[in-house]
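Apart from one protein chain that is not included, each protein chain of the complex appears where it belongs.
The chains carry the letters A, B and C, assigned in the order they are written, with residues numbered from 1 in each.
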Amino acid sequence: MIIVMQAGASEEKLQEVIERIKELGYSPHLIRGEQRNVLGAIGDEREKTRLQYLEALPGVERVVPILRPYKLASIEMKDEKADERSIVKVGPDVSFGGNKVVVIAGPCSVESRDSLIDTAKEVKAAGASMLRGGAFKPRTSPYAFQGLEEEGLKILADAREETGLPVVTEVVNPEDVDLVAGYCDMLQIGARNVQNFALLKRLGDVKNPILLKRGMMTTIEEFLMSAEYVLSAGNPNVVLCERGIRTFETATRNTLDISAIPVLKERTHLPVIVDPSHATGVWQYVKSLSYAAVAAGADGLMVEVHLQPEIAMCDGPQSLKPGTFKELMDDLTKFADAAGRSL
Amino acid sequence: MIIVMQAGASEEKLQEVIERIKELGYSPHLIRGEQRNVLGAIGDEREKTRLQYLEALPGVERVVPILRPYKLASIEMKDEKADERSIVKVGPDVSFGGNKVVVIAGPCSVESRDSLIDTAKEVKAAGASMLRGGAFKPRTSPYAFQGLEEEGLKILADAREETGLPVVTEVVNPEDVDLVAGYCDMLQIGARNVQNFALLKRLGDVKNPILLKRGMMTTIEEFLMSAEYVLSAGNPNVVLCERGIRTFETATRNTLDISAIPVLKERTHLPVIVDPSHATGVWQYVKSLSYAAVAAGADGLMVEVHLQPEIAMCDGPQSLKPGTFKELMDDLTKFADAAGRSL
Amino acid sequence: MIIVMQAGASEEKLQEVIERIKELGYSPHLIRGEQRNVLGAIGDEREKTRLQYLEALPGVERVVPILRPYKLASIEMKDEKADERSIVKVGPDVSFGGNKVVVIAGPCSVESRDSLIDTAKEVKAAGASMLRGGAFKPRTSPYAFQGLEEEGLKILADAREETGLPVVTEVVNPEDVDLVAGYCDMLQIGARNVQNFALLKRLGDVKNPILLKRGMMTTIEEFLMSAEYVLSAGNPNVVLCERGIRTFETATRNTLDISAIPVLKERTHLPVIVDPSHATGVWQYVKSLSYAAVAAGADGLMVEVHLQPEIAMCDGPQSLKPGTFKELMDDLTKFADAAGRSL
Partner (left out) sequence: MIIVMQAGASEEKLQEVIERIKELGYSPHLIRGEQRNVLGAIGDEREKTRLQYLEALPGVERVVPILRPYKLASIEMKDEKADERSIVKVGPDVSFGGNKVVVIAGPCSVESRDSLIDTAKEVKAAGASMLRGGAFKPRTSPYAFQGLEEEGLKILADAREETGLPVVTEVVNPEDVDLVAGYCDMLQIGARNVQNFALLKRLGDVKNPILLKRGMMTTIEEFLMSAEYVLSAGNPNVVLCERGIRTFETATRNTLDISAIPVLKERTHLPVIVDPSHATGVWQYVKSLSYAAVAAGADGLMVEVHLQPEIAMCDGPQSLKPGTFKELMDDLTKFADAAGRSL
């Protein structure tokens, strides 16, 4: 931690800060500058977050953290064997973070048994490795369809039975974690719950791997801190999903932060996938962004597919029809090749 | 709802959209333009959210909603008696939304019995009407202090006993709603949980009034939809709290959206207060923003006060010392007067 | 400047950075940390911007500037006599930065001689101290009204003649600086030109005071750097104007950054005013934000007033009618009083 003193802060104030640094268990280190003094505080900041509050002391202008605030999620965890990244396995056949680009596809929400199973067959035939579908839906409006809940979970399990595709679905309430974990292979934490810490902590109690979506308001640092919650709760199997952030631009529902892929790859060993459907909110743009994501190094994609988007109970405008999804998968192969990976 | 067709969309596509509008229970109304056609769909959109998904139909460029998506939170609920706004009462003495500007003050988190009671006495003496203090703390880092939990709730109840100030505290987990409701007068939903719908729905089960904080990336419309969740779950006593939104500016922790006050006053009958401490993150700016909030028409303030900010377990840099809070309250009286209100 | 080395960066890389710091004329100062090393580089950073580029050296993780990058605009320029702030005078009667809150009012653009003079009389009668009106209009669309140009400047000069109000108008082209300076008392640099450095540099050639508007995506630091351009070009009379920044919120045209007032007051000696009309884009919100701005410490306001907003050539929806402006001024007196100032 670096503590920058105000220009002209008195020697007395400086000494007070030095004392406080020592009290908090750090070693102070003074650099006298021409215009202002700077203090280094040596020690592991991650156990001792209160050092930030030295900003409240008289004479202190600013406190600058040096270390990243996460540990278990950090790439430095793995640095002895530099190219070892985490592989997160879902069922016997799916691995996130390896050479294969994993594509998850399916509808926004589970609407009926027949439509889900038909969709599952279509996406499997096109080359998808996993099935998605929401049973508990977080909706902005209390009057919007809220999902089939446990009935939806059963339908997801049936679709896995029929097709062999592992399934991922969202959990929104800490009370439902065990229920959802019992039916589904992978648990998704949605964008609106990325800082629902009560929910994150509960994920340590299950063995299922977690698909953690970035919030539309979450910085990359905060996103990794949310992953750290899950890891520190005892669940090491976390896949990160970039799905667009909120900006001033309104041509798309959100703005896909494509740079998050190389930034995350530099900072964490966890696999990173992209959801181009929520990022844009417009099905016409999903293909382009899927190719871009794989080109930028993403370990996978999650794409919304619906048999009849115009009557979907949610997110119709961003859902692909099966035929378009098939085209996407065919072209995606070339980009995966270019990236030295397979589909 | 207005449906804008693409330039040159065929008559056949137009007819298909018209049919779909009818199927969904609306009356279609066609306006033929020089360059493109536009359809009005008449009917109450709020019961029928799927109309938005017409955007997925071929030939449709855009769907523009006309009605606000909330009902119970809408000012139009009250329009027969135009100046009747909701008054939310907390205990016998505190009313949000009336002539009196309500000031809530206290530390970010409950740290110990003694320090909370001392703080409560100080803020009461300075003129505050309610006490705040966190027992369950949503922290970005899993390694940061997470609050005293039930022990903190007991201390809050003791502080009320000692000073007579009603207390407000945050609840973060649906499972804890009854517990927190048993100890505290008012329940706070924090910014990170403003779209935690599982939590919002549970608030209909308690009688306590709710302090709902805007998320740092929540639009005003979404904020009102979150209030609608609580209202439609059966709890009519909601106070809205603007606390800063996330923008590109880093000089302050967040950017106080002062305009939200007149915008909310125009759209909803619910009381609106402001939290200048979280909005800025810097105690030096809290006074200015408090005066501005009351001048702009806020019904109250929530201000962080700590006996020794430099050793606070959280949010020290944005906390006022009791002496500064006293100065704030003294000057605030003048701005409340100018706004035709009392303190 | 603080240079943070990567965890595990070799001693050799560290020595290379130290050598480079010396070459650039700074004194290096090494802090050896538990996980990574940190270097202080002592010397005045403002003359030597290239130090930032040490980030490109192998082994360097990050470079953190310590000093603010502006000098002439900095409050530290004035710190010997702590409460001395700059007063910017316009004509014999108007002073920005003193006890009096200065209100500038008038239409978005000069439309005709008669309408401008009538508006000028109205705003003067209501208590405004200066007249605004655009002759050169930067419009998003090339097909929109671009202003009356020199004819508009003449009308502005006539309005001053008739009413005695000093006039401010925008200049958009370096070639026009002398022309505009010849007709008007104060030159405005609009939000879109806040980083038009060719234009800013030309302002050193005239004696007129400058009204510099913050860009809709300009940080406070960048805004002060733009002021620094004008100051360093030789024109010391700069008034800063906060007018809303661009955020995700669409309920208002921009989001008024009310916190910018105390932040700027802390960092610079220059006067700060607020434009609530452009900030909101909605006339109904202008009163509330005007009161808030003065309560937060603004030295003045710039408000759009039009005789018939519904037929204005630009910005009608945000313009007040003279009657509403009169009400605003009447109530503003109370808030100025509360702030210890006069109107």
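In the analysis below, a residue touches a chain if its C-beta (ideal position, glycine included) is under 8 Å from a C-beta of that chain, and two chains touch if they have at least 3 such contacts.
Given the structure is predicted, the values throughout are model-derived calculations rather than measurements.
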| item | value |
| --- | --- |
| Shown chains touched by the chain that is not drawn here | A, B, C |
| Per the touch definition above, residue among A:Ser288, A:Gln308 or A:Ser342 touching the missing chain | A:Ser288 |
| Among C:Leu30, C:Ile117 or C:Met217, the residue in touch with the chain that has been omitted | C:Met217 |
| Sites on subunit A contacted by the missing partner chain, in the whole complex | 217, 219-221, 245, 247-252, 255-263, 266, 279-280, 284-285, 288-289, 291-297, 331, 334-335, 337-339 |
| Positions on subunit C contacted by the hidden chain, ascending | 20, 46-47, 49-50, 52-57, 69-70, 138-145, 172-175, 192-193, 195-198, 201, 215-217, 222, 225, 228-229, 232-233, 246, 283, 309-313, 315-317, 319 |
| Subunit B residues that touch the omitted chain in the full complex | 2, 4, 7-8, 29, 31-36, 38, 40, 42-44, 64, 66-67, 76, 79, 246-248, 250 |
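Please note the rule applied: only the chains that are shown with their structure count from here on.
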| item | value |
| --- | --- |
| Approximate Å spacing (C-alpha centroids) for the pair subunit A, subunit C | 39 |
| Residues of subunit A touching at least two other chains | 246 |
